[in-house]
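Selected chains from the complex are presented in situ; the others are not included.
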Amino acid sequence: MATAKLWTDAEVEASPRVKAVFDDIRATRNSNFVNNFWRALAGQPEVLERTWASLKAVMIAPGELDPLTKELVYIAVSTINSCPYCVHSHTAAARAKGLTDGQHGEFLAVLAMASQTNALVTALQVPVDPEFQVG
Amino acid sequence: MATAKLWTDAEVEASPRVKAVFDDIRATRNSNFVNNFWRALAGQPEVLERTWASLKAVMIAPGELDPLTKELVYIAVSTINSCPYCVHSHTAAARAKGLTDGQHGEFLAVLAMASQTNALVTALQVPVDPEFQVG
Amino acid sequence: MATAKLWTDAEVEASPRVKAVFDDIRATRNSNFVNNFWRALAGQPEVLERTWASLKAVMIAPGELDPLTKELVYIAVSTINSCPYCVHSHTAAARAKGLTDGQHGEFLAVLAMASQTNALVTALQVPVDPEFQVG
């Protein structure tokens, strides 16, 4: 179904460079499950390494935004970019981080609200108010 | 610059239906400033009323997501939908609701992260893991 | 401001191939005004010729959809593709073809409606009902 091969665990084992990333994914997430995204990227070790390093720094290392907020932003981007896989995987991640049905409903409402005002603004070509400009 | 006229306060005053919405925007936000989006929509009273009613219910009424999280989701949608006006107005709104530079930086990092993995997933056409499916 | 030079009438005169297209645009539209899109394309005669030939066949030749409906579809595509120039030029074209303020308002309402349900459907990853499938 993909445009590149999904690597099996046996194939990962045979490539030290890929194995190192998969080992770190498993250790960092404290889970043996490695999802298809990483298996599809395994054929490109450099992209795999860089992507995982960034994801770990951005989404997993503690920061000033709480992990659930980050996941909601991630799902919003993935929805507007029309990426079914990404919507599925990050909605699952948000649920694992405590997203309630009530919060999901409000998130959906914001998503719908922003989408409709975005369309209205673009169709009307509203000029930016000077009050919103920085510097 | 717009594809529809931006209504001045004098024009708003002359239309009771539009004036009612503008009065509610000012009262709800506790500010005299009404931004160009509403002025561009004023020529379409029905769309104006429905849009403001939804925005008030979704973004202003208290709920289970905090106001800043909602604004971040709104900016994320607006960014991926490439709406300059919307990015400007909701970044200003987020700042008004307390967004710090550090939080903005993390938000930008999540936005960049999601955008790049979205592109990789779509180019690789990664099949959804059964683990992510609901029901 | 553009990424390619906008051709002046004098420059168009000096290139028989470009002049032929500009002459046909003026004759077909019965107007001396040629908008910037064609001036920016003039440096690429092959793309210019093919684009004008298609536009003439699709948008100007009489068919089964009325001209105003075609313009509304064009603006809808241009809005969602976030193309300010295209939104401006085709909203002007729709007005020239008789678009009323009332029709514009309903068009905006449909645009906003579709945008919000698109976002909800994608975030919920709703499976297609068998009833909607063809063949």
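Order as written gives the chain letters A, B and C; numbering starts at 1 within each chain.
Everything below uses one rule, namely that a residue touches a chain if its C-beta (ideal position, glycine included) is under 8 Å from a C-beta of that chain, and two chains touch if they have at least 3 such contacts.
These numbers were taken from a predicted model, which means no experiment stands behind them.
Of the identical protein chains in this complex, 3 are displayed in place, while the full assembly in this structure file contains 6 copies of the same sequence.
Note that in this section only the chains that are shown with their structure count from here on.
With centres taken as mean Cα positions, chain C sits 27 Å from chain B. Distance between chain centres (mean CA atoms), chain A to chain B: 21 Å.
Averaged C-alpha coordinates give centres for chain A and chain C that are 34 Å from one another. Shown for chain A are the residues in touch with two or more other chains, namely 79-80, 84, 88, 91, 107, 111-120, 122-125. By the touch criterion given at the top, residues 1-4, 6, 33, 35-37, 40-41, 47, 51, 54-55, 57-59, 63-65, 69-70, 72-74, 76-81, 83-86, 88-92, 100, 102-103, 106-107, 109-129, 131-133 of chain B touch chain A in their complex. Touching chain B in their complex are the following residues of chain C: 82, 87-88, 91-92, 101, 104-105, 108-109, 112, 119. Across the complex, chain C is touched by residues 75, 79-80, 82, 84, 87-88, 91, 107-108, 111-120, 122-125 of chain A.
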